[in-house]
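Quick one: this structure, given as structure tokens, is what I'll be asking you about.
One protein chain omitted, others in place.
Chain nomenclature is as follows: A and B, assigned in order of appearance, with residue numbering initiated at 1 for each chain independently.
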Amino acid sequence: MEGGLQLVKKTLQSKGFPQVELSERRGAVVLEGEVQNWDDYLAAGYGAVGYGFRGVVNNITVSGLKNCFTESRPAVKDLSLDSSEFDVVIVGGGIIGCAIARELSRWDLKIALLEKEDDIAKHTSSRNNGMIHPAMAVKLGSKKHHYNLRGNRMYDQVAGELGFELEWPGSLALLTKSWQILLGPLAKRSARKKGLHGVKVFSRRKVKDLEPNIGDEQRGAFYMPESGIVAPYKVTVAYAENAIQNGARLFMNTMVQGFVMEGSRIAGVRTNRGIIQAGLVVNAAGIWSDRIAEMAGDRFFTIHPRKGVIAILDKKTRNSQKLILGRAQLNGRSHTKGGGLTPLIDGNILVGPTATETPDREDYSTSAKELQFLEENHLPLNKALKKDDFITYFAGTRACTFEEDFIVEASKYVENLVHAAGIQSPGLASAPAIAVDVTDIAVSILKKKADIKANPNFNPRRLEAPNPGKLGLEDRNRLIAANPSYGRIICRCEMVSEGEVVDAIHATLPAHSIDAIKRRARAGMGRCQGGFCTPAVLNIISREINSDITEVCKREPGSEMIVGRTKDKARAGYEN
Amino acid sequence: MPETLMTCIQCPLSCRLVVDTGSGELVVSGNQCRKGEEYAHDEIINPTRSLTSTVATIFPDFPLLPVRTDGEVPKDKIFEIMDIINSILVEKRLRPGDVVLEKIPGTGTPLIATADMREL
Partner (left out) sequence: MKTDVMVIGAGPAGLSAALAANQGGAGVLLIERESRPGGILKQCIHDGFGIVRYNEKLSGPEYAFCDLEAVKSRNIEILKNTFVLDLKMKDSKFKLLLQNPDKGVFPVTATSLVAATGCRERTSRQVFIHGDRPAGIYSAGTAQNLINIHGYLPGRKCVVLGSGDIGMIMARRLTLEGAEVLGVYEIKSEVSGLTRNLVQCLEDFDIPLYLNSTVTKVHGARRVEGVTVAAVGPDYSPLFGTESYIPCDTLLLSVGLIPENDILEPLGLAMDTSTGGPIVDQQMMTTIPGLFSCGNATHVYDLVDHVSESGATAGSAAAGYCKKDCVQGEIEVKAGDNLLYAVPQRLVPGKDSVVYFRSARTMDNVLLQVEAGEKVLTNKKYIRLRPPEMERLVLEPLPAGLEKVVLSLKEAETDA
């Protein structure tokens, strides 16, 4: 690789980074030194790609950039998991980790999934547009393409088994220039090569027939029928719950702090709740997956977060659009899907996401500028939409590597470590397929040491509470007659009953915070943003988990909603 | 302080009143009607307010009963009265107008219930 390093050196010199020191470690090129700003850091990282190395480890420091980044860490510290033993420890409770837990639960294994937050799907898995991409915007031959195509094809079955909602509205990649329609045959050929079905080129008139509110500047579109929508956090919950029902254990507020190595093996996983003995470790740590790899001495890639800001529109806009709308990205070098307008499975329209590089992995703040960008760039795709329709907005970060491809493989240096890292868009579409492959890799490693049998009790179907809103009239009435709390609506915007909130609290994966209930049952997700239902939800949580109202949180401990009670003085005498 | 500024709230006109007490007598200006003058006098000599709050009850289905003073109380006693209100515990289901406290200590004013506790 000596030659490779020379070439990287040359490239970086030509880009103006002669000061960057290069070395090779375990097949990856390691960059060190200092640059002026984050753009330079990124330019150097990208500049080192493509010279035959496994990956780019970008350890360049940025002058002036202090390590004062946002990162939530669990407040608890105990030994509740110390000396526990598991065949597989999965790091990360996003959609990838949860899907892997579920696929692994087909086998007779002791599985633990560790999540540093108080709930699963708190980061990238709940901060995306919920689109099951067709495998069109990905490079043929990449892992992204491989998993996107396979994952996309698996969704119908997975949705049937796990009981989450899935629709295939199809997507339009809109063209603003008439000549772009001439690229139609090329696009169709490329789609065929990539394994897509039914890709068509639509004239403006055809687009207008399908979407009467389409912006005036759109001249036509590429139509991709194999584009789906799901609620990504609900898919994650569904995977996690089925995994739990099949014997896997999920541990929240549990953060990996290091590994106990024995030679080239991980013997123990060091956490804030003690050291867990692990037969095998799966790295599904999303935006922190390079840190987990580093802890195991196997870092050969770098995650650089790419932030996406998203706005959600009022449900009353939903009828103004049927398909997923985006701008065609004819520039192959662009690293973003460009964002657009995505109908949501729950009936809203989502605007975005944007794509901006940021050094801060958990910076989910939004700014007026970003909102303005969404308003000016995405909203005009559908003329019926206006800024007044925004009911909320938020941000997420994508776990990008400099190679801009997924890493789904066994570690080359640590015997019992499997990486599912660098999973960014189209990670949601790819998750079912990635989980199957990671499971195969993991099981084949474990089989070297022991005989691994199938889980005799595995049930692919998730057992779940009823959803009155989806029942027919008679079934719904039967349900309400048996339990009137399903007839008592507490969230007026999303029509969520008390019974559904109670179910979410006592579900396989219990939801004990305002936000967790919002993600499960949608109470507080609507246009009033919890203005009306928050008091009711607080009371229901407090009653159901038998905790004082001042202990009920919006999210993790530290986010308590109520600081005290009035009239304590009067009650003190009575209650004693 | 011979001059006090205040806003009259007797009608939506919201006149800015200037009350001059320099001469030992109250002289109000800025008002456009008689109500303004009366308001200024009251505000300087004995400002009063009606006070609304809640009191605790023993009923979990109706934990707080809204109450108000039946008439106005001296403005400077409001926090004292809040202390009294905060220590009351209602043990009966009351209706609007029912007396919670015959006379709020330090005033002659009753405290009355303003909601119907039988309406659940």
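Criterion: a contact is a pair of C-beta atoms (placed from the backbone, for glycine too) under 8 Å apart; a residue touches a chain by one contact, two chains touch by 3 or more.
Being a predicted model, the structure only gives us computed values, none of them experimental.
Participant: Which of these touches the unseen chain: A:K10, A:K77 or A:K316?
Facilitator: Final answer for the missing-chain contact: A:K316.
Participant: May I ask you to list the residues on subunit A that touch the chain which is not drawn?
Facilitator: Answer for subunit A: residues 70, 72, 316, 364-368, 371, 388, 390-394, 473, 476-477, 480-481, 484-489, 492-493, 495, 514, 527-532, 534-535, 538-539, 549, 553-567 touch the chain left out.
Participant: Could you pull out which residues of subunit B are in touch with the chain that's been left out?
Facilitator: Against the left-out chain, subunit B lists 6-7, 9, 12-14, 32, 49-50, 52-54, 56, 63-64, 66, 68, 75, 78-79, 82, 95-97, 114-116, 119-120.
The rule is simple: only the chains that are shown with their structure count from here on.
Participant: Determine the centre-to-centre distance between subunit A and subunit B, using the mean Cα coordinates as centres, and give it in whole Å.
Facilitator: Their C-alpha centroids are separated by 55 Å.
Participant: Touching subunit B in the complex: which residues of subunit A?
Facilitator: 566-571, 573-574
Participant: Give every residue of subunit B touching subunit A within the complex, in rising order.
Facilitator: 54-56, 58, 64, 86-89
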